[in-house]
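Removed from the display is one protein chain of the complex; every other protein chain stays in position.
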Amino acid sequence: MLRFMLVCLCLIFVAPVAHAQSLQSLLQDNADAVANPSRSTVDSIVSALAAAPVEGSPRFLEDWRDKAIWVRLSDGIFFSAAEDGDGLVLTDLDTGAQTTVAEDDGFDQIRPNAGVRRVINAALVQFQLSDADVTRRIAALDAISRDPAADQLVPLRQSIPGEPDASILARKVQLERQLTARFGDSMQERVAAINFLSGDLSVEVRGVISQILTTRQFVGISIPEGTNVAQIMEIGDDLDEAEAYQLLVDADLAPATVTPDDIVATLTAQIEDGQVAGVDVSTLGTDAARIAAYDMLVTRGDAAPFIAPEDRASALDAHTFYLAYTEVNVDITTAAEDAEAAIAMQLNVGKTLDLTLDALSLASIYFLAAIGLAITFGVMGVINMAHGEFIMMGAYTGYVVQQIVPDYTLSIIIALPMAFGVTFAAGVAMERLVIRHLYHRPLETLLATFGIAIVLQQLAKNIFGTQARPLTSPDWLAGAWVVNDVVQISTIRIAIFALALLFLCLILYILKRTRLGLEVRAVTQNPGMAASMGINPDRINMLTFGLGSGIAGIAGVAIGLYAKVTSEMGADYIVQSFMTVVVGGVGNVWGTLAGASLIGFTQKGIEFFNPSNTLAAQTYMILFVILFIQFRPKGIVALKGRAAGD
Amino acid sequence: MRKSFIAQNPSVLWFLAGLAIFTLGVTFMSEAAGVDMISTSFLKTLGKTLCLCLVAIAMDVVWGYCGILSLGHFAFFGIGGYAIGMWLMYARTEGIVATSLDSAALPPTPQEITDAIGSQIFGVVGSSDFPALWAFSHSLPLQLLAVVLAPGLLALVFGWLAFRSRVTGVYLSILTQAMTLALSLYFFQNDTGLRGNNGLSGLQNIPGLEARGQAVVSLWFFWASALALGMGYVLFAYVVSGKFGSVIRAIRDNEARVRFLGYHVEHYKLFIFTLTAMVAGVAGALYYPQAGIINPAEIAPIASIYLAVWVAIGGRGRLYGAVIGAALVSLMSSWFTGGSAPNINLGFYEIKWTDWWLVLLGVSFVLVTLYFPKGVGGIFDALVRKTAVERQGDYGPDKGAWRNDEGKPS
Partner (left out) sequence: MTTLLEVSGVSVTFDGFRAINNLSIQIAEPELRAVIGPNGAGKTTFMDIVTGKTKPDEGRVIFGEKSVSLLGMSESQIAQAGIGRKFQKPTVFEAQTVRENIAMALKNTRGPFDVLFGRRADNREERIREVSDEIGLTDVLDQPSGALSHGQKQWLEIGMLLAQDPRLLLVDEPAAGMTPAEREHTTNLLMRAAKTRAVVVVEHDMEFVRRLNCKVTVLHEGAVLAEGSLDHVTKNQDVIDVYLGR
């Protein structure tokens, strides 16, 4: 122990100082100990190497451990060598220069024994953990947490006091606790470490705790003294009879049951002249006939008998089935169980939080996708089936901009207004050319806009091809905000959330505080009256439609950043967008917000119960929406009023 | 004053006569009859087109006559196809399995046969157990019943929910679209037990008729499709004529007023919705054995929208309009996308119809909606009107329904 302390101290003071001594010369100073390593001598070399950190020490230690160090008998020079047929490929320890010799006659392989190798290994970890290079230290820590072992504990502890980097230090302390929890010397030490880890959510800690709590299935007449029992298993509750009996069979405590496969095999083996036990094979097409034939074989003594149910029951009764911890100490497993419970609780909190964040980001996407639709649908009573294709147009606009402007940040800044402009123009054109003529035929508007949707989709396919196009987000959007191993959310989703919030405010502002908004609301409520007040409904309709479409374009850029840009991406959002609008209540921004939140949270909530199946989540979400409409046909935020017009 | 059903609806007779001549003509030109002027694959296309015409008239009744723009009728069509497909797959696999189990030492037990069929059918989705949905798949009569009852029941439940909450107009369309999407997503899941996105395949091999050959079987299916179309046409012509037709057209034009006359509007809508769904199921059950494969993509919402497009192009509110629309668009679609249409070389760009057909369809559809709301069938109207003054039902929701009424769910 003291030796290692020394090594550490040496490292701290010596490491930064450049040293002239070469590895070879250092080894030559201890030539005898290197060539014939033993438990008593190996430490001196390790100390020497640690004291004078020369290039290639860790590499040498690895080779030494792996029996790849050879000595040239003629001059005692050490080489790292690989066998090559009869010859050797020699690598100079200092220069790395390689030479090949045909015969290994003049060389001797150094073979440290297992005890020595363990010391070398520990020293190696020590070297890496104390390496001057930060990345190598991190790599060493990663290696330990990937594959923790008892012998890493001591070198890890040694490396802690000398650690200059705060974050690595924290990681080392954490890892030290994890290793102690599993491999600590005393019970007290381990329990203390386990308690320290309690409530930590990281995957590593959860792995450590579950390692400690590893159980094995046992069966016996009674439970041996000193067994750390995790659970006594009741037949019927924890185990079904067949499984329990199979355990008995596996433990050679009961004779094997006769399975249908056994029956078939036995019968097949006993076929003689188309008969088994005097029964025609052709009649054995039912289970009952097969069992009867088998029974005859049993009475003849040609087959193992069936296990009688009462024998089976008594065998099961006579034995105890239990799970035992591989860890024998009860205090440790109790502490680990407590820690596991604490972690589980934390985990639930974390998962709920994570789910909420997920749902929030999904709701933002639905809101962005649907708000444009809500404006056109709510204000103008027009169903725009091509809304999804406007989203797609926005995304492709972003893609094209990125082809021209290679700087990702700049291209996003250009793409957003560009997408708005392109889809605004497309929306206005569509309103002028088609929708204007269909204002009093809403069902036909739906179909005509669908016609436009298939045209746009096919055009996108013809221009950009069918494969997905990437819309790369700038670096500052590429990361994720990681709270812990459970709760994390990608930056892009946060950005979309912010964008959704921005648009909520913007649209509320436009509708409530501007002249345009006033006119839009006037046209919504009474187009005829608005027209007679000097508001041009045509102009308002055109602008409203353009605005709704423009927002779809911006939503397209946002969605394209985290999903792939394809010609069909719009179609994926259109039904959800419609449902958002319908659930929320038509003609109200808050309604759309409520609808998006409801749908986003419901979908994520359903996914929570069945995480592997997002298709099912969507299916049930739609069913939920259909049922929801039953109770609130006008949506969450319904505009009440005197039943107009009869 | 009272006239017979045929006299009131002369178009029925014309239609049946036309259908009969067409069927006979195709039969004589078919491969099975020996003349071989129509290949078996084209015969199948024609048979499938007849099925599409049948589902199109169902759509026309529900939309053109009753004013419900259902974006779910192709899903009912698909369910019918799945219902018959389950039996076809089961029975055919049973045959294959029986042959392979014959080589075993012991004759197979019923359980072994079922297990073998299960692992054969569901192997692609990593399962071998029969899901509950397949409980009747061994029985042709029960699955034939399911062809009608499964879509009917679904339409009944969905329609009851939708109509009783008085969802109308575009809201109803969106709701039916949501139903269709939910259904197709449900079918896409492997857990559902309908082989996920693999769908059901090999449906063109009819168990028991393998020896007859595809040419003959295709002809039989063509006849069955023609018969079904004829019967469907008469059925719907009967439904939309007389007082019942009067009531449903009145519902299309002003639902509230019909209610104040004492009619339970919901019951009528439900009746029409369910009846048309059942007919759609029958059409699907005839279509998919000719197509050979069905998968969940077939029932995606877009298919139902295309159905509405056919009816709109053909001219809604007339049964023959729907037939014309479905036949015209689906045959043109297979002509353009099948590579038969000559490409147009503009010098700087070559228009490949496989790429541009959808653009053409979309544009022409928009134009039809804008300028010919009566569709292709409207041309017939212009001709027939001169001789028969007593035409009825020429109006779509465009003339009778108001924007205000459709924009609100009550």
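Which chain is which? They are A and B, in the order written, and residues in each are numbered from 1.
Basically, a contact is a pair of C-beta atoms (placed from the backbone, for glycine too) under 8 Å apart; a residue touches a chain by one contact, two chains touch by 3 or more.
Nothing here was measured: the structure is a model prediction, and the numbers come from that model.
Although one chain is not drawn, the whole complex shows that of B:Leu261, B:Leu346 or B:Leu383 it is B:Leu261 that touches it. Of B:Ala250, B:Ile294 or B:Ala312, it is B:Ala250 that touches the chain left out of the display. Within the complete assembly, residues 1-2, 239, 243-244, 246-247, 249-250, 253-254, 256-265, 267-268, 271, 390, 392-395, 399-400 of chain B touch the chain that is not shown.
Heads up, the rule we're going with is that only the chains that are shown with their structure count from here on.
Residues 264, 267-268, 271, 281-287, 290, 381, 383, 385, 434, 437-444, 446-448, 450-455, 457-459, 461-462, 571, 575, 578-579, 582, 586, 613, 615-616, 618-619, 622-623, 625-627, 629-630, 633-634, 643-646 of chain A are the ones touching chain B in the complex.
Interface residues of chain B facing chain A in the complex, by the touch rule stated above, are 69, 105-111, 158, 161-162, 164-167, 169-171, 173-175, 177-179, 181-182, 185-186, 188-189, 191, 256, 301-302, 305, 308-309, 312, 355-356, 358-359, 361-363, 365-366, 369-370, 373, 396-398, 402-404, 406-410.
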